[in-house]
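My questions will all concern the structure given below.
For this depiction, one protein chain was excluded, whereas all remaining protein chains were kept in their positions.
Think of it as A, B and C in the order they're written, each chain with its own count starting at 1.
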Amino acid sequence: MIIQDRMKITSQNRLAHNIFEMKLTGKLVGEISSPGQFIHIRVSDSYELLLRRPISIASINEEKTEITIIYRAEGKGTTELSKKREGDEVDVLGPLGNGFPVEETAAGETAILIGGGIGVPPLYELSKQLTAKGVKCVHVLGFQSENVVFYEKEFAELGETHIVTVDGTHGTAGFVTTVMEKFEEKFSTYYSCGPMPMLNAVEQMYKGQKGFLSFEQRMGCGIGACFACVCRTTEGSDKPYIKVCSDGPVFPAGVVSI
Amino acid sequence: MIIQDRMKITSQNRLAHNIFEMKLTGKLVGEISSPGQFIHIRVSDSYELLLRRPISIASINEEKTEITIIYRAEGKGTTELSKKREGDEVDVLGPLGNGFPVEETAAGETAILIGGGIGVPPLYELSKQLTAKGVKCVHVLGFQSENVVFYEKEFAELGETHIVTVDGTHGTAGFVTTVMEKFEEKFSTYYSCGPMPMLNAVEQMYKGQKGFLSFEQRMGCGIGACFACVCRTTEGSDKPYIKVCSDGPVFPAGVVSI
Amino acid sequence: MNRLSVDLPGLQLKNPIMPASGCFGFGQEYGNLYDLSLLGAIMIKATTLEMRLGNPTPRVAETSSGMLNAIGLQNPGLKSVMENELPWLEKFDVPIIANVAGTETSDYVEVARVISSAPNVNALELNISCPNVKEGGITFGTDPIVAEKLTAAVKAVSKVPVYVKLSPNVTNVSEIARAVEAGGADGITMINTLLGMRLDEKTGRPVIANLTGGLSGPAIKPVAIKMVYEVSQAVRIPIIGMGGITETSDVIDFLSAGASAVAVGTANFVNPFICPTIIKELPAKLDELGINHISELIGRSHRL
Partner (left out) sequence: MNRLSVDLPGLQLKNPIMPASGCFGFGQEYGNLYDLSLLGAIMIKATTLEMRLGNPTPRVAETSSGMLNAIGLQNPGLKSVMENELPWLEKFDVPIIANVAGTETSDYVEVARVISSAPNVNALELNISCPNVKEGGITFGTDPIVAEKLTAAVKAVSKVPVYVKLSPNVTNVSEIARAVEAGGADGITMINTLLGMRLDEKTGRPVIANLTGGLSGPAIKPVAIKMVYEVSQAVRIPIIGMGGITETSDVIDFLSAGASAVAVGTANFVNPFICPTIIKELPAKLDELGINHISELIGRSHRL
């Protein structure tokens, strides 16, 4: 169920250049149903920055009733968020949307998880859940440059991890597809989250494979009421459009017209 | 000189119901020239509450380069201010305006200081300075009710202090004029700060006496440029209007048309 | 006695709080969060004759204390609204105000005729002020003669009272208000969004795909209050006021300005529970103001 929760910040760390990891505790944690769901955060109680910001849940710790989010302080809202301190409270709406289907990959099978930039975070909880059920996870994580790479160690602990940077300062130089092209192992499912051009490239390369992609759109309500976040669907779909916030953000490959 | 200073909050205390005392340190302190000057505070860095709030300087501690302000958390801005914590910084413009003339009362003479509600604070620094130079100060301080009385002890340490409350829950019941009516001692000067109706009553009662009144007006710039805070003057004045922020807030009795 | 009840043409409201059109879909999403019967009424999303897919995305952008939107009247079309959306809402004890949009007079009239016959539609809101579609919408809302004619044409077919939604993007809003009153409007709803634009700092390109959008939220409240204050003295029909309502005190302001009820738009995105929260807070606010019944506030500002 979607709830509005005043969550308490239990930690805030800078992971890389402008990349922050924040842990939040509150009863919302008990409502999460799948990796890839997101929360909608009010970055301050002032009306100046009026809209909530959608941020993916990167990791769930049920024992501590805690979630982790990883975000880039880019515009005004996320910069404001990065100034919050441990002990501060934030107004959070969530969990929102439908996440990645863990059940689509069986134990013993291989899944390939492809992330780009701030699309990487939700793949972490996904990988944790897949690995826990016995799926072999391979991670291909693309970043602009060395100084914005995060969670390399964390992903490596879960499975084979390829880091790609556009400028070649860390790992393979190029795009996620540079690694994917050379990757020859069989896999049963791919899961991806990142910028549109990356999702497009991934979908093209893995045409015909079972895959799930997580999309981004500017949002108003975050719950399906305002029609801000719609995407057109591909021909032959049963609906002419989907809403990223409530129908997604994750969709099977081939559904959303990229 | 007027400067813009990011002052650090060295303490924040609740003195009475919705009444707060805040101490601030910064180089602005060195620029203050007289009691009754005020500062113009940005209550937050967000644009939501766009305008600065004018608050009187209640006390100056030159050694610690610290000032005290006392304010009522009433509207959105002052409520926001009351949430700040020690160590936080605030953007302050000041010192602004012209304060009470200490030089108008000679050592050995008596001054009567009449304050109402949140008009009381600037009289504290005034009384400190007058007393220090050997003036005998008598304080008549009016409040709504017992629960908003503040600084009674502090004023009492400087001189005779009469507290008046409208509802009679503390001190004399009634208005400052109730005490003033019964006050028979000779005094050379009166100084007053408080709401318009009080200033009006005080001026009426002490007609012909040397006195100085501090006025309030809604402000824009606080420095004399926007014409937001003008008051008409009484007939026969050399200017048809004055600006509270830069010509005042303190004026000799009889100048401002109340 | 219900201290919050307000009676308006076609609408017996248990309280004067309703979500504004376009900010609440057809109620289902918020219906998952709270009981819609708590609301004074619901203004549903604009309905057009045919399904509309709306504008390209991005459709929203944030501005200081406000937001821009250019949804472009996306909706499933009259047939689907009649068959799916309105029946779903029947289970709630809440009057529905159907927002009617179109490109030509004939579509407005047809949508009005059909939708006003739905059992739970208690009033229409004629949208002559949508700034986000090329044809129709705002073009009807800026010319008093056109506005009057459209109102009369819709009144002629509607089975329920007709409220007309005014645009703030005009030189003289009272003139338009008087025109729709002359056309037979039973009430006015105002204001729709102000026209606005946001550019991307890096590229200089408009953030919203439609280039311009409609500005809503707290930023526009002073404009809305001024217009409600003015129009409520220019016409005799009641006003449902909106524009930037975000907290309970904003409701007091709109009623004082001359509105008889209010709608909450953008604030639903900020706090999805805002409507029930305001409804809950209102009685204490009336106590604070020493007022017995909420209707005593209406037009208070004119009397002073």
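Just so we're on the same page, a contact is a pair of C-beta atoms (placed from the backbone, for glycine too) under 8 Å apart; a residue touches a chain by one contact, two chains touch by 3 or more.
It should be emphasised that the depicted structure is a prediction, and the values quoted were computed from it without experimental measurement.
Chemist: From the list C:51, C:182, C:195 or C:209, which touches the chain that is not on show?
Modeler: Only one of C:51, C:182, C:195 or C:209 touches the chain omitted from view, namely C:195.
Chemist: Touching the hidden chain in the complete assembly: which of B:15, B:228 or B:258 does that?
Modeler: Reading the full complex, the residue touching the unseen chain is B:228.
Chemist: Thinking of the whole complex, not just what is shown, which of C:31, C:54, C:218 or C:276 touches the missing chain?
Modeler: Checking each option in C:31, C:54, C:218 or C:276, the one touching the absent chain turns out to be C:218.
Chemist: Which is it among B:134, B:168, B:220 or B:252 that touches the chain not included here?
Modeler: The single option touching the absent chain is B:220.
Chemist: Contacts of chain C with the missing chain: which residues?
Modeler: With respect to the unshown chain, the touching residues of chain C are 63-66, 68, 142, 169-171, 194-199, 201-206, 211-212, 215, 217-223, 225-226, 229, 244, 249, 252-253, 256-257, 289, 297, 300-301, 304.
Chemist: If you put the missing chain back, which residues of chain B would it touch?
Modeler: Touch with the absent chain occurs at residues 1-2, 4, 42, 47-52, 77, 91, 93, 217-232, 240-241, 246.
Chemist: Write the list of chain A residues that the hidden chain touches.
Modeler: 47-48
As a convention for this text, only the chains that are shown with their structure count from here on.
Chemist: Please identify the chain lying most centrally, where each chain is represented by the average of its Cα atoms.
Modeler: Given all protein C-alpha atoms shown, the central chain works out to be C.
Chemist: Centroid of chain A to centroid of chain B, CA atoms only: how many Å?
Modeler: 55
Chemist: Would you kindly tell me how far, in whole Å, the mean C-alpha position of chain C lies from that of chain A?
Modeler: Between these chains, centre-to-centre, one finds 36 Å.
Chemist: Which residues does chain A have that touch at least 2 chains other than itself?
Modeler: If we look for residues of chain A contacting two or more partner chains, we find 47-49.
Chemist: For chain C, jot down the residues that touch at least 2 other chains.
Modeler: 64-65, 218
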